[in-house]
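Excluded from the complex is one protein chain; the other protein chains are retained at their positions.
Coming up: chain A.
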Amino acid sequence: MEALRSPADNPTPNRDPNPNSNSIAPSSPVWPTIDGPLGLSEEDSVGYARRFYQFGFALLPWLWAVNCFYFWPVLSHKRSFPQIRRYVIRSAIGFSVFSAVLCAWALTFAIGGERLFGSVWNQLVMYNLADKWGLTGWD
């Protein structure tokens, strides 16, 4: 249906507040967030970006990822919103590094299995631990 607009399409209306501007020069976005006019203004965004970045150090790479998603127009346009861009770039780097390490560990654990780890594998795997601690006993 043509009336259906997915929320992800929002960056398009933001990018060009006046439709008469020439398309040759890349127009910088007015709104730093992915929500466009519904999101934050530029002043508020700096505070939010900084706080998300700092909180992400508490073992929260997903928060860094959400930070990058939220400020996607900042990431996708170079040379826009320099203050916000600092934090968002660092969040992106942090998320990539952390998730690479976590994935490497998880895959090693899953694929290596008992051959690699020995008996420690059975002590670390989650379904055994769930049984041991009775975590899935609803009642």
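As a working rule, a residue touches a chain if its C-beta (ideal position, glycine included) is under 8 Å from a C-beta of that chain, and two chains touch if they have at least 3 such contacts; residues count from 1.
Assume contacts and distances are computed from a predicted model.
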Hidden subunit of the complex - UniProt protein name among "WD repeat-containing protein 89", "Transmembrane channel-like protein", "Presenilin" or "Two-component response regulator ARR5": "Presenilin"
For chain A, residues in touch with the removed chain: 1-5, 7-8, 13-14, 17, 30, 33-35, 37-41, 44, 48, 55, 59-63, 66, 69-70, 102, 105-106, 109-110, 113, 124-127, 129-131, 133-139
